[in-house]
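Of the protein chains in this complex, all but one are displayed in their positions.
Presenting chain A:
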Amino acid sequence: MCLAIPGQVLDIEGDDPLTRTGRVSFAGIVKRANLAYTPEARTGDYVLVHAGFALTVLDEQEALKTLAYLAEYEPEDLN
C-alpha cells in the first residue's frame, strides 16, 4: 500500500498549486505524477511517487551518505 517508486522528472506542466503535473520516467516507463506536494521539484530531479503523487524529491547527497555508511563503519581490515 505504501509502496512508492523513484523516478526522474522529464518535464513539468502547469503552475497551479493543486494540479501541477510532471512526466516521470521509471527506468523508461513514463507516467504522469501530480506535483502538488513537491513544489520544489524541477526537471531532472528524482521524486518518489505514490498513488499518482510525488511525495518527496530524493536527496542525492543523503543517498551517497547512506551508500558510504558501511565503508566507514567496517573496521579497516574488512574494507
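Convention: a contact is a pair of C-beta atoms (placed from the backbone, for glycine too) under 8 Å apart; a residue touches a chain by one contact, two chains touch by 3 or more; residues count from 1.
Rule of thumb we're sticking to: contacts and distances are computed from a predicted model.
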item: UniProt protein name of the chain not shown, from "Hydrogenase maturation factor", "Molybdenum cofactor biosynthesis protein MoaE", "Protein-methionine-sulfoxide reductase catalytic subunit MsrP" or "Glycine--tRNA ligase beta subunit"; value: "Hydrogenase maturation factor"
item: Residues from chain A at the interface with the omitted partner, ascending; value: 1-6, 8, 18-19, 26-27, 34, 36-39, 46, 48, 50-53, 55-56, 58-60, 62-63, 65-67, 69-70, 73-74, 78
